[in-house]
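All protein chains but one are shown at their positions in the complex.
A, B and C label the chains in the order they appear, each numbered from 1.
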Amino acid sequence: MRADVHRFSLSEPSDVSGLRDAIERGHVDPARIVCVIGKTHGNGLVNDYTRGYLSISLARLIGSHLNVEAEAVLARVPFIFSGGVEGVLSPHYSVFTVDPQADRGAGKSLAVGVAFTPELTPDQIGVQAQIDLTAAAVRQAMARAQIADATDVHLVQVKGPAFGAADIQSAVRSGKTCASGTPGGLMACGRAASALGVGLALDEIALRDATADRVLSDFRLYSSAASISAGTEVRCNEVVVLGMSERWGGELMIDHEPLQDAIDLGGVLRLVRRMGFDADPQVAQSDSGRIRSAFVKCEPQRDGTIRGRMHTMLNDGDMDAQRHIRGAVGGMVAGVLGDTALFVSGGAEHQGPYGGGLIALIAEKAAV
Amino acid sequence: MRADVHRFSLSEPSDVSGLRDAIERGHVDPARIVCVIGKTHGNGLVNDYTRGYLSISLARLIGSHLNVEAEAVLARVPFIFSGGVEGVLSPHYSVFTVDPQADRGAGKSLAVGVAFTPELTPDQIGVQAQIDLTAAAVRQAMARAQIADATDVHLVQVKGPAFGAADIQSAVRSGKTCASGTPGGLMACGRAASALGVGLALDEIALRDATADRVLSDFRLYSSAASISAGTEVRCNEVVVLGMSERWGGELMIDHEPLQDAIDLGGVLRLVRRMGFDADPQVAQSDSGRIRSAFVKCEPQRDGTIRGRMHTMLNDGDMDAQRHIRGAVGGMVAGVLGDTALFVSGGAEHQGPYGGGLIALIAEKAAV
Amino acid sequence: MRADVHRFSLSEPSDVSGLRDAIERGHVDPARIVCVIGKTHGNGLVNDYTRGYLSISLARLIGSHLNVEAEAVLARVPFIFSGGVEGVLSPHYSVFTVDPQADRGAGKSLAVGVAFTPELTPDQIGVQAQIDLTAAAVRQAMARAQIADATDVHLVQVKGPAFGAADIQSAVRSGKTCASGTPGGLMACGRAASALGVGLALDEIALRDATADRVLSDFRLYSSAASISAGTEVRCNEVVVLGMSERWGGELMIDHEPLQDAIDLGGVLRLVRRMGFDADPQVAQSDSGRIRSAFVKCEPQRDGTIRGRMHTMLNDGDMDAQRHIRGAVGGMVAGVLGDTALFVSGGAEHQGPYGGGLIALIAEKAAV
Partner (left out) sequence: MRADVHRFSLSEPSDVSGLRDAIERGHVDPARIVCVIGKTHGNGLVNDYTRGYLSISLARLIGSHLNVEAEAVLARVPFIFSGGVEGVLSPHYSVFTVDPQADRGAGKSLAVGVAFTPELTPDQIGVQAQIDLTAAAVRQAMARAQIADATDVHLVQVKGPAFGAADIQSAVRSGKTCASGTPGGLMACGRAASALGVGLALDEIALRDATADRVLSDFRLYSSAASISAGTEVRCNEVVVLGMSERWGGELMIDHEPLQDAIDLGGVLRLVRRMGFDADPQVAQSDSGRIRSAFVKCEPQRDGTIRGRMHTMLNDGDMDAQRHIRGAVGGMVAGVLGDTALFVSGGAEHQGPYGGGLIALIAEKAAV
């Protein structure tokens, strides 16, 4: 088996010209697409509809080439889009394909596995059900990716459901209890519980700790490979496991590194240097073509400070804290990679260290 | 003579506790304060009143120690505040003092000079008058700083007036022509014309090029030491020249570097390495205490791209482009300096290269 | 002929359940749909993609019932969506159908006609070309609606193209001149020129006055029946003429009234009373079911005042002026109609009196 990643720029949320062109030129076989991950133009919050718009646009394109309805594509392929391209960030999407016929390589190569939880209702968000169902889906996706050892998993990208005020109120009126009464609050609970589920599946968090009462309360618990987004356009947790496996071949590798706080430039450099990039400190232009996709999670530190100095992200009534943090950390990582088409996602609850987050990078293996 | 810089954190725009404490402990002599430069909590746009709020708060404090009215302090001391602490940035202000009795040192040291243009009306913003009056004020401030050679100037910080819709309409109705009909547009014109004036005074821009028709049109023209802000709380261009001079003593130095674009991490590193910092790539914690103040200008590249990839800053109707760019570049520079109390200001029209900007750093001289 | 209007609520921009249900129940014949007008969830500015998302969602639904591709539906049916449901406003869309077989009635009834201009490029926005092409399209739509007398036209709804920063820069680089260099500015120019075109076609503006130099400069010129929106999802001016005609039958009527300023409650009442509503001052619940669709244009008065008092809409860097004004005028009109599913659109340049706008209402004729 062999995994490949094609990254396309996105001029607007319905712009599928990049993938269309690649399909028409024979560079991408639409039947082999296993998932798509990307950043869209919206605000990344509850009322961001650019994620769903790109999903249907890509599903229509892929469906038209496979002679199936767009809805059939949506049911099979996870489209994991995070809104919010603040600052220097550039909208884009990365298409993952798997060639099941390809030979395994010498050593490990990029491996991909996909799984879905059952549908989740508002009362199941942020609680034990979401933790456990996510953990089960991660294990299933690992098995499909033929990754046996959790330390070979470098990114678990999850997209889970978000709900608006009307859905939450409706659940409450029908006697259900929701982990939060506000749309943004419930989104955060869902990301947090899903992250605990990933940590549980990856043996980063013990079974006794992966409990609902730890959600958004015990930030010592985290997965350093979990990247969780939420949006109203999905109704279950869609799980993509990315890691390294000897059962796969190809020229791509993935690695990851936790970020200790929002200005942990050293963490980013550690990763690029470990992956063999020429970086002083920006990845040299001659080497930056090896980058296939970058994934970053980050969050505004909850005590209102960074290294002892006040930040204002959590007090700003005009600009959401997620928009603040994505812009800042995106700027720092773009400075290192010399590349702005990065998947930078806020809301890193239990995803990397408290106040920090993580970075994962897919790149062509360095020439020996 | 000897210049000193004290940087204080700002919990809210009226928080003058840092300077009060320093005055009461005898660390700062209020009579020697020549200017204050800082970042406040607001949006940095026309309706940002946090700049004026901090100005009056500091003027009251200083005035109470000097037994003069706050208004007298405001008339003498430039308070140059830029709003907008997006992302990791931390609100703060830097108080510049001058000891006229101190001996000159061996070699050059930080030098400061201050000057004001006459009051400017809406029709004088962004046109030849503002270019020429700014250039004259820069020359006057250089003379006061006893800097003869323009290459010894490393930062010209200017705060000029901004006007709301009512003021602009009122000028138009009285038969005046304004360079832009919108408050934000006129702010940009004013920053641009002031930057051309600085460039003219520093011999970076030729006299024949420092003309009104080049404002916001010929971006090949720029000053790499100009940093211009605008706000409704001032009515003239307040000019502070910072540079190096053999006539001054003390332990502080200043240097600067242009930024070629919004992700020019290399430019930031060049500066910190040239100033003798231990940076790999983040300035080592053991060395970061030498940083006294950092000043950054940046802007969203006007063609909507960065290194060929689309950015969305100029199309976002919910979040102003200046808030985008400050957050991103602030994140990158904070990553290098390991410090978030940075003066990062958007709107770098003719201030550094097109699409880029500049960074200036005041630090304690490295131990020999 | 007979025109009918069905209004459906919109839970999110892809929610076409209302029309789907109506088609499946036989209440709406998809072949008879001539246009759809609605309000979507976005910000109504350049980066509002909810308009395009609803367009493709509805086009897919209608196409599936007619066995044609969604793109064929988009090419034939104007989908005129305005983003921004600030305050009490509720997202919705109104589907206009025409039964060509129906008999004419006694007296006049609601009449509909549709036309398109050719595609417009960025340099054609806001200039004479857009004025003249719009006027021609209005005349064509009037002819199709069989309305001979311009005083029988009560609403000309136009949706024209908007362009992002990259498109504008690209046009400029290729030597073209654009009426504004900013995306929001060009949107405003386009609305203004289109309004002058409508006014020309309706004999509200003289030929000698319908010139490019009057665009956004001579606000004495306006059409009180023009309602113009712009968005990146269309590439020509899509024109829908709504009026009264003796050639049409059915139970619906339309009327309109200019609004003198943003708080012209009297203007709204004049209209509802003239249309026979029981309103004291809110339309009685027993009578509000007669309302089929309401259309409002409004704008923040350009001198920064309303009846001599300052407003802050034009100085707010956090919240666009269009979002301000839609919320305020929407609240006032909803108070009168007792209904929040209103098409309220900002940017009333030359659409109704300076600082004001207009309201048009489609309702069932009052029982005699």
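Methods note: contacts are C-beta pairs under 8 Å (C-beta built on N, C-alpha and C of every residue); 3 or more make two chains touch, one makes a residue touch a chain.
Here the structure is a predicted model, which is why all the values come from computation and not from measurement.
Peer 1: Where does the absent chain make contact, in terms of the chains shown?
Peer 2: So, spelled out: the chain left out of view touches A, B, C.
Peer 1: From the listed residues B:Thr50, B:Gln124 or B:Ser245, report the one that touches the chain absent from this view.
Peer 2: The missing chain is touched by B:Thr50.
Peer 1: Among A:Glu233, A:Asp316 or A:Glu364, single out the residue that touches the unshown chain.
Peer 2: A:Asp316
Peer 1: With the missing chain put back, which residues of chain B would touch it? List them for me.
Peer 2: 11-14, 41-42, 47, 49-50, 52-53, 56-57, 166, 232, 318-319
Peer 1: What chain C residues would touch the chain not displayed?
Peer 2: Residues 9-11, 41, 43, 85-92, 262-266, 268-269, 280-282, 306-307, 309-313, 318-319, 323-325, 327-332, 334-336, 338-341 of chain C touch the chain absent from view.
Peer 1: Over the whole complex, note the residues of chain A touching the chain we left out.
Peer 2: Missing-chain contacts on chain A: residues 43-48, 164-166, 169, 173, 182-184, 302-305, 310, 312, 314-318, 320.
By definition in this document, only the chains that are shown with their structure count from here on.
Peer 1: Which chain has its Cα centroid closest to the overall Cα centroid?
Peer 2: Going by the distance between chain centres and the overall C-alpha centre, it is A.
Peer 1: Using mean CA coordinates as chain centres, what's the chain A-chain C distance in Å?
Peer 2: 40
Peer 1: Centre to centre, by mean C-alpha position, how many angstrom separate chain B and chain C?
Peer 2: Taking the mean C-alpha position of each chain, the two centres sit 45 Å apart.
Peer 1: Could you list the positions in chain A whose residues touch two or more of the other chains?
Peer 2: 11, 41, 318-319
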